[in-house]
Each structure stands twice: as C-alpha cells, then as structure tokens.
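Presenting chain A:
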Amino acid sequence: MRPTRLRLVAFLAVAAASLAACGGGSSAGAGSSSSAAAPSESASAPAATAGAVKEGLKIAILPKAINIPYFDAAYAGAQKACAEIKAECEQIGPTQATGAAQLQFINTVIQKKYDALVISAADANSVVPALKKAQDAGVAVVTYDADVADTSARSVMVKPTTPDLIGKSQVDWISKAVGSGGGEIAILSAAATAENQNAWIKIMKDELAANHPELKLVDTVYGDDDAAKSAEKAAALMQSHPNLKGIISPTTVGVAAAAKYISGSKYKGTVQVTGLGLPSEMKAYVKDGTVKSFGLWDPGMLGYLGVYAAGVKASGGDPKAGFKAGDKDYTVDGDGVAIVGPPQEFTAENVDQFNF
Partner candidate 1 sequence: MVDAEPLVRVRGAAKAFGGVQALRDASLELFAGEVHALLGENGAGKSTLLKVLAGVHRTDSGEVTIGGGPFEQGSTRRSREQGVAVIYQEPSLFPDLSLAENVFIGRQPVTGRGAVDWARMRRAAAVLFGQLGVDLDPDRPARGLSIADQQIVEIAKALSTDARVIVMDEPTAALSASESERLLDVARRLRDGGAAVVFVSHRLDEVFALCDRLTVMRDGATVHTCPVAGTDAGEVVRWMVGRELTDLFPKTETTPGDVVLRVRGLTTDGVFDDVSFDVRAGEIVAFAGLVGSGRSEVVRAVFGIDRYDSGSVEVLGSPLPPADPRAALARGVALVPEDRRQQGLFMPASIARNTAVVVLSRLARRGVVRERAERELAAHWAQRLQLRHGGLDQPVERLSGGNQQKVVLAKWLATDPRLLVVDEPTRGIDVGTKAEVHRLLSEQAGQGLAVLMVSSELPEVLGMADRVLVMREGRLMATLDRAEATQERVMLAATGQASVAGEGSAA
Partner candidate 2 sequence: MNGGLRRVLAGREAPVAGALLVVLAVTTAVNPRFLSDQGRFDLLVAIAITGLMAVGQTFVLVMRHVDLSVGSVLGLSAFMAGSAVRGDTGGSLLVALLVGIVVGVVAGLVNGALVAFLRLPALVVTLGTLYVFQGVQALLTGGTRINADQLPTSVVSFGVTGFLGVPWLMWVCLLAAALGGVFLRTRRSGRDLYAVGSNPPAAELVGIPVARRTLLAYMVSGACAGGAGVLFLARFGGVDSNAGIGYELPVVAACVVGGVNIFGGSGTVLGALLGAMLLKTMGVSLSALSVPEFWQQAINGLLLLVAITADRIVLLRRERSARVEAARHRREQVDAGPALPTDGADRAGHDGVTTTEVVR
C-alpha cells in the first residue's frame, strides 16, 4: 500500500494534484500539428540535429497524473510523434500528482526496459534520484512541461515557453484587462511549494515593479489546485482587498475557480481575471465576459517534441546539440532546454478553435 494512493484522506486536501498548470512549452500552434504555426525562435536554428531516430523504440510518457485533459492533449501530440518515428509509446502515471507517486512508474519503466521516458516532474526534487537510476539503466530521460531540479537527471527539457515570457505575458494580460487606470491586483497560485509557480510569480513581481507602476500587487494566496479552496481564496481576496481590480492565477484549476466565482458574484465586470487556463474550461467565462483573455500553450507540442528528443537520445544521439522534430529543427540552450514559443492568448474570438 503506497503512500500515493492512500493519501486520499489528507486533512485539508493540500496540493494533491498540482494539475495541469505547469508549464512546459510548446509552440502556440493549434492542435498538435507540428508544421503549422510553431513560430518558435528555436525553429530558426541551424540543422545541427543529431543522427536518425531508430524505429521500434519503446517510449513511456509519464505525466504528473493521469485523468487530466491537459496531459491527455500532450499525449495526443506524443502519439503523433511516435507514429512518425514508428515508436511504440504508452502513457502511464498515477492518479495523484506527486513525485512520490511517480516513483512507482519510473520503476516500471526501468523494470520493463523502456528505451525512453518522457516525464513531467510533479516535484522537481523528489524524482531526481529515480531518474538518475533510470539513466544508469540505459533509459533515455527527457522532461516535458515541468523540469527537475537537477538537470543531469535528464538529457533535455522541452519547455512550453520561458518563465520570463509566462510571467510577462500574464502581467500584460491583466494590465490590458484592468485598463490604464490600474489598481490593486492579487495572485492566486497553486501549492505554496510549486516551483514553477513561484518562479513565475517572482518574474511577475519584477515585471510589475519595472514596467507597471499603475498595478499594485497586494497579496499572494494559495488554492492548492483544489477547486473549492481556490474559490474560497478568491472570495477571501475580495474581502481583504476591497479595491482589488484583478486576479492573476497561473494555474488551470485556480483560474477556472476564480473565473467561476467572479462570474457569479457582483464583482463581475469590476474585477478582472486572467492566468493560465484550458480553453475548454474557460470557454464559458470568456464568452460571458468575466475573462477578457487568458493564455496557455499547446500541450500537444510538448508531447510531440518530447518524444522526438527522447527518440534521438535513445538512438544514441545527443539532443542537447539540437534536434529535428517533424520537418523542423529545434535548438537547445546551455541548460539543455528546448523552448517552443510564447504562450497563446485566448480571447472570445479564438477560444472555440482549441479543443483541449
């Protein structure tokens, strides 16, 4: 009986599922088509791509947790890539998004002698030892969506976009929505321990200080990616900050809960919500005017590039030198990070075009 599954009854369902929110980076291209869109800077890189990818590789895709639409969309992209390189791929994963729960599956990958593992780390630190063990066992490890703290535990990271862009874009969106008058804003984050969230929040603070004197960040609260708790925190924000003009929630659960709350309250129209959300969940609130815009990237691209990078590594190449996915080349920076592009902004006009 393992920790993971039994965690169910924790007293205050803390951070159990740091659902989607996290970010890896894929190009803004719709669907998972690789050739479309992909306006990424990386695409312009020279063709320093590693050697050809072997056929018949066995690749495991390990999201933070299964049953999450965001990761299912990423898996769809991965399957597309697998079909292209004739690999056999499978998504495995726990029902609860924790590093402890992922360990089980990393072990399965090792025991079942997969050639490659494409993982979104639910916890930047706790899976590091296991991933190193997997590498020792000859498994090619690539991270997507969320990285690990120790970069030697993977070959490359496929990042949806840079923390910088994520942070700045969200500040831009809230600034646009609140208008030139400015005012008080607050952040509704996921778990207090979520590294990526904290990194983005730091960038947002810097950006606010540097370029948006009209916006004043007055509070940061944590909804633990729990819908009820996030909604309550949103409501509490309105209590403690009567002059609040906007909420940024860089997590899909939080932004949906905040939008749902604001849409049903008297604050609709006076308090703006933005953040990182899934088009499918946010559609209703964009259309009813609660949310003017929000953003995300195409999760499909994360899976797509992740599989290609893993394929190169498993075939004996080194994707750190850059790699080719579909018919495009991608560069990789010194930290082994491949960036896909800036986040896609969703508005009432375009939100219907996205199906994840």
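Candidate selection criterion: all candidates are chains of the complex that A comes from, given by their letters.
For the reader, a short list of remarks on this structure follows.
Keep this in mind: a contact is a pair of C-beta atoms (placed from the backbone, for glycine too) under 8 Å apart; a residue touches a chain by one contact, two chains touch by 3 or more; residues count from 1.
Quick caveat: nothing in here was measured; it's all calculated off a predicted structure.
When you check 1 or 2 against chain A in this complex, the one that touches it is 2.
Per the touch definition, chain A reaches candidate 2 in the complex via residues 5, 8-14, 16-17, 19, 66-69, 71-72, 95-96, 192, 221-222, 226-228, 231-233, 235-240, 242, 256-257, 260-261, 263-267, 280-281, 283-285, 287.
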